[in-house]
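Take a look at this one; I'll ask things after.
Removed: one protein chain of the complex. Kept in place: all other protein chains.
Labels run A, B and C following the written order; every chain starts at residue 1.
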Amino acid sequence: MTLAFDLVLCAMIVGAAICAAVAGTIFAAAVFFIVYGIFVSLAWLRLDAFDVALAEAAMGAGLTGILLLRALGRMPASEDRPGPALAPALAGAGLALALGWAFLALPESAGLGPVVRNAAPGAGAENPVTAVLLAFRAWDTLLETIVLLAALLGVWALSRDEAWGLPPGLPQRVRPDGVLAGFGRILPPIGAVVGVYLVWAGTSRPGGAFQGGTVLAAVALLVSMAGLAQAPRVTSGALRLVLVAGPLVFLGMAFIGAVLSLWQPGAAFLALPEAHAKSLILGIELMLTLSIAVTLAALVAGPPEDRA
Amino acid sequence: MNVTVLGLCGALLVGIGVFAFLWQRHLLRRVLAFNVIGSGIFLYLGAAGARGGAADPVPHALIITGIVVALSASALAVALVLAHLHASSATRLPEDEP
Amino acid sequence: MSLILPLLAAVPLLGAIAAVLAPRAGKGIGLGVAIVLLAALAVLVGGLNTPVVLPLGGWEPPLGIALRVDGLAAAFLGLAAVVMTGVLIAAPYRGAGREAAAFWPLALLLWGALNAIFLSRDLFNLYVGLELLTLAAVALAALSGSAGALAAAIRYMVFALMGSLLFLLGVALTYAAHGALDLAALPGRNPQPTDALAAGLMTAGLLVKTALFPFHAWLAPAHSGAPAPASAMLSALVPKASFYILLRLWFEALPDLGRPGFLWLMGALGTAAILYGGVMALRQARLKLVIAYSTVAQIGYLFLVFPLAGGGGAAQPWAAGAWTGVVFHALAHGLAKAAMFLCAGLWLAAAGNDRIEALRGAARATPMAVFAFALAAISLMGLPPSGGFTAKYLMVTSAFAAGAPYWALGPLLGGLLAAAYLYRPIAAAFAPVEPELRPVPRGQQAVPLALALGAIVLGLASAPPFDLLQIGRPEAAARGVE
Partner (left out) sequence: MIEGPILPLLSLVWPLLLGVVASLPPMQARAISLLPLAPLPALAAAWAGVRGETVVPDLLLGAVLSAGAEGALLFGMTAVLWFAAGIYALVYLRDTRRPAVFAGFWCLTFAGNLGVFVAADVATFYVSFAAVSLAAYALVVADGTDEALRAGRIYLVLAVLGEACLLLGLILGAGAAGSLSLPEVRAALVGEPVAAVLLIVAFGVKVGLVPLHVWLPLAHPAAPTPASAVLSGAIVKAGVIGFILLVPEVPWLVPAGLATAFLGAVLGLTQRHPKAILGYSTVSQMGLIVALLGAGDAGPAAYHAMHHGLAKGALFLSVGLVAAAAGRWRWLALGTVALAAMSVAGVPLTGGALAKAAGKGALEPWAATAVTVSGATTTLILGWFLLCLARQPGKGRPSLLLTVPTLALALAAIVVPWWLWQGWTGLPADYPLHADTVWSSAWPVGLGLAVLALVALRPVSHVPAGDIVIWVERTVRDLRHWFLRTALERSGKVRAPRPRAGRAGVVAEVAERRLLRWGWSGTAMVLAALAIAGTLLG
C-alpha cells in the first residue's frame, strides 16, 4: 500500500518536474515548479524528515516560487527557443543512470544517526536536527547565514546608482481598500505567531530558525506588498543592524568560547557552555530568525528600484 | 524498498534538471532548472540516509543548509537576470541569442 | 593556536559585518582586518611545526567539523592575506554610495570564504565555503553594472552553480557510502564501488570552478569585466580555492583511487590549457583580456601535479618536487596576477580604456607600475629568479626525473607563449612617445610593485616557503596518486 503511494507520489513529482522543465511558457513552468516543490515536501514527510519538509515547502517551493513569479511579472513575454536537445538529454540521462546505479550499489547504511542521537541532549537540543545545525555543525550554519548576507549584498549591489538608498524592491502602490490590503491586515498576526512558534518548538520538535524565519519573511513581504508599512531604506542603519544581528550574536558567542578556551579546558570556539546550552541555543535561534526573516524578505523584494 | 523508490526518484530529478539546465536558454528557466537539480540531490541524499530504518539527522541538517544556500543563489541569480534585462533588453546570454 | 585559527576564520566575516553596518568606514575596517590577520598568520607560521587541528565546538569529527592548518594551508592563507591586503589598500572606493557599500563587505566575505576553505577539512563545509565564495565573486564581477559585466557575471554564475551541484552530488554520495565527511577519515574507509562516481563528480565540479580548459569560457569575460581590484581577487585567489580542494581531495582523501588514465587526462587538459590560454592571450587587443587568458594558461600548470607527483620524481634531490612546484606556482601566480590586474586598473583609469595601444609611453607616466608589471611578467614567464621560475623548474625537473619529458613541454612552451603575449604590453609601455595617460600617484603604483616583488622574493628566498610546505605534507605528494 505504502509502496503504491510512494510510486504514485514519485510519478507526480517526476511529472511535475518534467512539466516545469519543458512547459511551453515560463509562467506555466514556474507554476509547475511550485506544485513540484509541494510534492517534494510530501516526499520528505514520507522520509520522516519534518524539518526538511517544512524548509522545502517554505523556501524551496514558497519563496523560490514567489521569486520566479515576481521576476516573470517584470519580463516581456518572449517566445522561448531552447537549444538542441540531444546532447543535454544524453548528459541528463547518463547522470541519472549513473546515480541510480550508485544508489543501488551503496553499501548498507553508514550514517551517523545513532551517534547524533546519543550526543544531542548534551548539546542543548532534543531535536537531533537542531543539535546538528546549531552544535555539531554550527560552523556550517554560521557560514550559511553569511551566505544569505552575501547574496543580499550582491542583490543590492545590482541597483542602479540613481536608486541606491531607496527601500528594497519596487515602490508599492496599493489601493487601501483592496483585497491585498485586507489580507495584509489579517494574515500578519497569524503568521507572526506561527513563525515564532516554529522557532521555539525547533529545539525539541521539528522547526527552527530557517523555517520560522521564512514564515516571518512571508509576513513581512505581505505587509510591504499590501502597503501597510513602508520598508526601510537599504542604507538604514536599523535595517542593517537587524540583518547582521543573528550572525553577529552567533559569532560573538563563538568567540567568547575561543577566548575562554585559553584558560578553561572545556571551552572552545563555537562551543556553548553545557549548563546554559539550551537557553543560549534558543537565544541564538531567535536572533538568527529575525535576521533570516529580514534577509529573506529583502532578497525576494530585490534591489531598490526607482522605476517600474 | 520505498526508500529506494524515492532515491531513484531523486536521481531521475537530477537528470531532468540537468537536461533542462543545459537545454533551456531563457535565464529564468535555468534558475528554475538549477532548483530542480538541487532538490533532486537533496532527495537522493535524504533517501540514502533513511535506508537504515531510522532517519539520519545529519543529512537533514545538510539539506536544510543546502536549501538555504540554493535559495540565496537563486535570489542573486534572479536579480542578475533582471538587471541584465534592464541593461540589454535580453533574457538570454549574448551567445545564446539567435 | 586555539585562538589563532578562529581568528583566521572569523575576523574577515566580522569585518564584513562591520562594513555592512558602517559602509563609510569600509576601507578602515578592511585594513584593520588585514592587520589582525597578518599578525595572526605571523604567529601561526612562526609556531607551526606540526599540523594543528581544532575541532570546532569541541565536537570531534565525524560528528563535528575540525579546522586544520598544515604547511599547505598556511601557505594559501598567507597568499590570500597578502593579496587581499594589497587589494584593499589599492581599492579606490569611498563614501556610502552603491559601489563602496557593496565592495568592502563583499571583498571581506570573499576573504572569509577563502580562509574558511583553506582551514576546512569537511567536504560539506567546503561546499558551503565554495558557495559563499561564488556568490561574493559573482557579485563583485557584476559590480560595474554594465551590460557586458552583467552577462559575464551571469555566465560565471551558471558555470559555477553547475560546478557546485556536481561537487555537492559527489559529497552526498560520499556521505551515503561512508557516513563521513571529514577528509582525514576517508582514506581508512572500506572502498566502495560508488567512490569512483563520487570522485568523478567532485573533481569535475572543481575543475569547472578552477576554470581548467575546456571549462574556462566564463573566466575571461568575468575577470576582465570586473573592476580591477575585484579582478585581482577573482584571478589571483578564487580559482586557487577550488584547486586547493582538489589537492586535498586527491592527495589526502582519495590517493588510492587514482588511475593512470585519470592522471593522464588531467595532465593533458592542463597542457592543453597552457597552450590554448597562451594562444588566446596572444590574440587579445585589450590588456585585461590578455591577463585573464593568461590566467587560463597558468591554471593549466597546476594540473600537471597529477601525472608528475610520484613516479621517478620522488627520487630527486627535493622531496615531492612536482607537488611543491605546483604549490609554488599557485602562490607565485597569485601574487603576480594580482599585481598585473592592479596595474591594468591604474592604466584603465589613467587612459580611459584598456587597449594595449593606449599604454604607449606608460613607462614615462607610470614607471613604478610598468616596473611592477614587468616583474610580474618575469614570474609568469618563469624566468629566474622568480617564484614562477622555481615552480617551473621543480615541475620540469620532475617530468624528466619521472621519465615523462612530454609533460615538460607545456611549461616550456607556456613560458615562450607568456613571453610573447606579455611582450606586447611591455613593448608598448616602453615606446618612445609622449604618454597620453593621466598621472597616477606613486602611492597607488606601490601596491602592485610590492605584490610583484613578492612573486620575485618567492623565488629568491624559496627555502622558507619550501620548508613550510613540508609541514604535514601528504604522503601521496611524494608517492603519487595511484
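Keep in mind that, in the parts below, a contact is a pair of C-beta atoms (placed from the backbone, for glycine too) under 8 Å apart; a residue touches a chain by one contact, two chains touch by 3 or more.
Fair warning: this is a prediction, and the values are worked out from it, not measured in the lab.
Contacts of the undisplayed chain with visible chains (whole complex): A, B, C.
Across C:L166, C:A365 or C:L422, the single residue that touches the chain missing here is C:L166. Of the candidate positions B:V5, B:V18 or B:V36, contact with the hidden chain is made by B:V18.
Touch with the chain that is not drawn comes from one residue among C:R121, C:R155 or C:H223, which is C:R155.
Only one residue in the set A:V22, A:A43 or A:A98 touches the chain that does not appear here, and it is A:A98. Across C:V53, C:A147, C:A185 or C:V279, the single residue that touches the chain missing here is C:V279. By the touch criterion stated above, the residues of chain B touching the omitted chain are 18, 21-23, 25, 30, 93, 95-96.
Listed for chain C, the residues touching the missing chain in the whole complex are 155, 158-159, 162-163, 166, 195-197, 199-201, 203-205, 207-208, 214-217, 257-259, 261-262, 265, 275-276, 279-280, 282-283, 285, 315-318, 363, 367, 371, 383-385, 389-390, 393, 396-397, 400-401, 408, 412, 415-416, 419, 432, 442, 459-464. Although one chain is not displayed, its contacts with chain A can still be listed: residues 83-84, 87-88, 90-92, 94-95, 98.
The definition used in the following text is that only the chains that are shown with their structure count from here on.
Mean C-alpha position of chain A lies 31 Å from that of chain C.
Note on chain placement: the centre of chain B and the centre of chain C lie 28 Å apart, centres being C-alpha means.
For chain A, the set of residues touching two or more other chains reads 99, 102-103, 106, 109, 111-112, 116, 137, 140, 144, 147, 150-151, 154, 158, 160. Counting partner chains per residue, chain C has residues 124, 128, 131, 135, 138-139, 142, 145, 150, 169, 173, 175-176 touching two or more of them. Chain A meets chain B in the complex at residues 2-3, 6-7, 10, 13-14, 17-18, 20-22, 26, 29-30, 33, 36-37, 40, 43-44, 46-49, 51-52, 55-56, 59-60, 63-64, 67-68, 71-72, 74-76, 78, 80-85, 87-89, 91-93, 95-97, 99-100, 102-104, 106, 108-109, 111-113, 116-117, 128-129, 131-133, 137, 140-141, 144, 147-148, 150-152, 154-155, 158, 160, 208, 210, 296, 299-300, 302-303.
Considering their complex, residues 124, 128, 131, 134-135, 138-139, 142, 145-147, 150-151, 153-155, 157-158, 161-162, 164-165, 168-169, 172-173, 175-176 of chain C touch chain B. Contact residues of chain A toward chain C in the complex are 98-99, 102-103, 105-107, 109-112, 115-116, 119, 135-140, 143-144, 146-147, 149-151, 153-154, 156-161, 164, 235, 237, 240-241, 243-244, 247-248, 251, 254-255, 257-259, 261-262, 266-272.
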